[in-house]
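Only a single protein chain was left out; the remaining protein chains are all shown in position.
A and B label the chains in the order they appear, each numbered from 1.
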Amino acid sequence: MRRSIFILAFLLCLVSSAFAAPIEIELVQYKPEAFRTFDSLAEKFNATHKNIHLKISSPNEPMTILKTRFIRDNYPDIIGIGGDMDFSNFQDAGLLADVSGYKGLEKIKPAYIDIINGLKFVPTPGVFGVPYMANAAGILYNKDIFDSHGWKIPETWSDFIKLCDDIKAAGILPMYFGFKDTWTTLAPWNALAVDLVRADVCQEVNLGNATFAKEYREVAEKIYSILKYAEPGPFAYGYNDACTAFARGESAMYVIGNYAIPQILSVNPTMNIDSFVMPGREDSNAHTLNSGVDIMFCVMEACPNKDAAYEVIDFLLDPENIQSYVNDQNSVPCQIGNFNLTPMLNGMRKYIDAGKMADYHDHHYPSEMAVDAQIQTYLLHGDINAFLAKFDTDWVRYNRDIIEKLKKYNASHK
Amino acid sequence: MKSQNERKRTFLLIAIPILLLFFAFNTVPLIRGFIYSFTNFRGYGSFDWVGLRNYVDLFTDTRVGNSYWFTFKLALVATILINILSLIMALALNSKIRFKSFLRGMYFIPNILGALVVGYIFSYIFTYILPAITHAASMLASRTWAWLAIVIVCAWQSIAMNTLIYISGLQTVPEDVYEAAALDGATGWNRFRYITFPLIMPFFTINMVLCMKNNLMVFDQIMALTKGGPAQSTESISYLIYNNGMNGGQFGFQSANAVIFFIVIVVISILQLRFLNKKEEQL
Partner (left out) sequence: MANQNILVKEKFNWPVTILLLLGLFTVLFPLYMTVIIAFKQPSEMTNDVIGLLSFPKSWSFDNFREAMRVTDFWRSLFNSFLITAITMIFSIIIHSLMGYAVARNMNRSKFYRFSYFYIVSGMFVPFAILMMPLVKQTAQLHIDNMFGVIILYVVFYMPMNVLLYAGYLKNIPIALEEAAHVDGASTWTTYWKIIFPLMWPMHATVAVLTALGTWNDVMTPLVIMSGSGVNTLPLAQLNFQTQFGTNYNLAFASYLLALLPMLIFYLIAQKQIINGVINGAVK
C-alpha cells in the first residue's frame, strides 16, 4: 500500500515536470461594475499566454472581501484598488511589494506616480502600485442648456459666480447637490481644494508646518458661497436624487466626478454632457484638475511569482487593452500615449494632456474622522471658525499614530 | 431519588455541549476582540499595544457621547411604541376576524423587505411625499426630527416580529379561561388587564428585552436612511463601531467602544429581565 502511494507520487512528479503546469496568477479588482471588461481581458490573456493562467475576480463588497482574506493570510497575487486610504493602510501594513524595478512604470504619467507616492503615510522609498486608470472630477454640465443660452465655460472664480447668477436669472437652477449623502459634499470640497491649496497640505500639517484653519479657510468660504445656487434644502436629497435631477435637466450643472456619468445616463441615455474644471482661483492659467487614481495594480508582497505578475501587468498596459478599457468605462488612462477619451471629458482634456492635476484631498483623510459629515455640518450651520478649529483638533486625534510614525521616520532620516 | 439523578444528568448532558459551542463561537471571539481593544489594530497587518488609551479616548470623545445619547433616546421611544402597537396588533389579529391569514401575511411583509428597499421607499416618502402633503421640510434633513423618522421606520419594520411573538404567547392562554372570565362578566379592557395580560406576561418580558436589544443595536435603518446625518445627529453606536471599526482603520478603538457598549446593554437587560421576572411572579 505504502509503496504504491510512493510510486504514484513519483509518477505524478514525472508527469508534472514534463507538462509544466502554467503559473496561476490571481487578480482581485475592486470595481465590480467593470467585471465584464476584466473578464474579457482575462480571456484574451489566457488565449495568448500558455505559461501563465490569469484569474480575475471582481467581487461585490471588494474591500471587505480583501480585508477578510488578509485576516486569513490568504493573499491574491495582484490587487486592483483605488488610490485612497485603503491603499495607504495596505502599504503601511507591509502587504504591498515595491514595484519600482518594474519597467512598465516608465510609461506611466509621472503625475500619477507622484499621487500614489503622496498617499504613503511615511515617505518610505519605493513605488507600491502601477496606476492604471484615473478619474476626473469638477463640474458636469448640460451641454444643450448651455448651448441654447450661449453660456461659456468659466475661466475664473468670478466668471463662475457670474455664470451661476446668469443661469439663475434665466430661471434655471445652476446646480443640484445631493448632500443627504454626506460623501457628495466632498466633490465641491475637493474640486476647490486642489485648485486653492497645496497638494501636500496633510503631510505639512502632520509635520506641524501648517494648520487647516489657515489653509482651508478660502475653500470653506467658497463652498459655502455656492450653496445659494443649489436647490433649497440640499440636505434632504441624496446622490441618486441629484443624478436623476441633473439627468432630467432640472439643473444646468452638477459638481461631481466622471464616475457619476453611468448613473446619470441610466436615467437619460441620450443626455449631452460635458465637463469643466472647477475654477477656484482668479488666475485662469493656474487651475488644477481634480484627478485621482481610480484603479492601480499592486503586486502583493506574498506573491511568489512576481515576474509572472509583471507579465500580466504588461499585458494590461498594452495600449490596445487600455483603449478597450477606456471605451468601456469612460476612464482616463494613466499611461502616456494618445488615447481616445469620451467626449464628456472634452472640457478637462487639456489638463489631462498637460498632466496638470492633483489628488482628491479626502484620499488623505482618515475615513473614521468623517470629514464629509463635518463639511455637511458646517454647511448646515455656517460656522466657519468652529468647523476649521474642529478640523485641526480632530485631525491630530485621528492621525496621532501616523504623526508619530512620520516624526520618528524623519528623525532617523535626517 | 434515582429518577432525580437521572433528570440532573440528562440536563447536564444537554447543557454542557451547548454551552461549549456557545463559548467557542461567541465568547472566544469576544475575548479576542477585547484583547484588540488595547491595540491600534486596523484589522490586518501589524499593530502596537496602546494600553488603556482607547478607553481613555472613549470617555472624552464627544462623537461617542452623542451616539450614546441618540441611541438610547431612539431605543427607549421605539421600544415603548413598538410594544404598545404590536400588542394591539396581536390582539386584533388573534381575534375572530375575517381574512385572518391574509391579514397576518400582509402585516408580516415589512419584516421581510430588505434594507435597500425600505431605505429607498422611506427616503422617498420622507423627502418627497410627506413634504408635499404637510408643506414642511423633509424630516431626514432636520437635526431635530431625523431621529423620529428612524423611530418610525424601525417601528414599521419590527412590529411584525413582536406581533408574532405576542400571537404565539396568546396561544398559551387556554380558551376556557376566557369562557370562565365571560361568565364572571369580565370583558374588554378588564378582561385584558386582569386575565390576558398577566397570562402573557412572560412574552411581554421577552418582547421588551428583544425590542430593546434590536433598537439599541440599530444599524440597517441608519445606513438606509441617513448614514448618520444630518450633521452627525443620527450616528448610532453600532453605526460607529461598524463604520469606523471595519471600514475605517479604528478597529482597536471601536473594539473598546463595543466592549463598553456590551457591558452597558447587558447590565440594562439583566436589570430589565430581573424586574420583569419579579413582576411575573407577583401576577
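We adopt the following convention: contacts are C-beta pairs under 8 Å (C-beta built on N, C-alpha and C of every residue); 3 or more make two chains touch, one makes a residue touch a chain.
Just so you know, these numbers come straight off a predicted model, no measurement behind them.
Colleague: For the chain that was dropped from the view, give me its touching partners among the shown chains.
Modeller: Checking the complete complex, the chain left out touches A, B.
Colleague: Looking at the full complex, which residue from A:A97, A:A245, A:I273 or A:I352 touches the chain that isn't shown here?
Modeller: Once the missing chain is taken into account, the touching residue is A:A245.
Colleague: Which of A:S225, A:S266, A:T393 or A:N410 touches the chain that is not shown?
Modeller: A:S266
Colleague: What chain A residues would touch the chain not displayed?
Modeller: Within chain A, the residues touching the omitted chain are 28, 31-33, 57, 59-61, 64-65, 68-69, 71-72, 74, 237, 239-241, 243-245, 248, 250, 259-260, 262-263, 266-269.
Colleague: Since one chain has been left out of the picture, which residues of chain B touch it in the full complex?
Modeller: Touch with the absent chain occurs at residues 3, 6-7, 10-11, 14-15, 18-19, 21-22, 25-30, 32-33, 36, 43, 92-93, 95-99, 101, 103-118, 120-122, 124-125, 128-129, 132, 156, 161, 164-165, 167-169, 171-172, 174-175, 199, 202-203, 205-206, 209-210, 213, 216-217, 237-238, 241-242, 245-246, 251, 254-255, 258-259, 261-262, 265-266, 269-270, 273, 280.
Operating definition for what follows: only the chains that are shown with their structure count from here on.
Colleague: Just the number, please: Cα centre separation of chain A and chain B in whole Å.
Modeller: 38
Colleague: Along chain B, where are the residues that touch chain A in the complex?
Modeller: 40, 42-46, 48, 57, 123, 127, 131, 137-138, 140-141, 143, 226-232, 243-244, 246-250
Colleague: Along chain A, where are the residues that touch chain B in the complex?
Modeller: Per the stated touch rule, the residues are 63-64, 67, 70-71, 85, 89-90, 92-95, 180-182, 233, 235-238, 241, 366-368, 370, 373-374, 376-377, 380-381, 397, 401.
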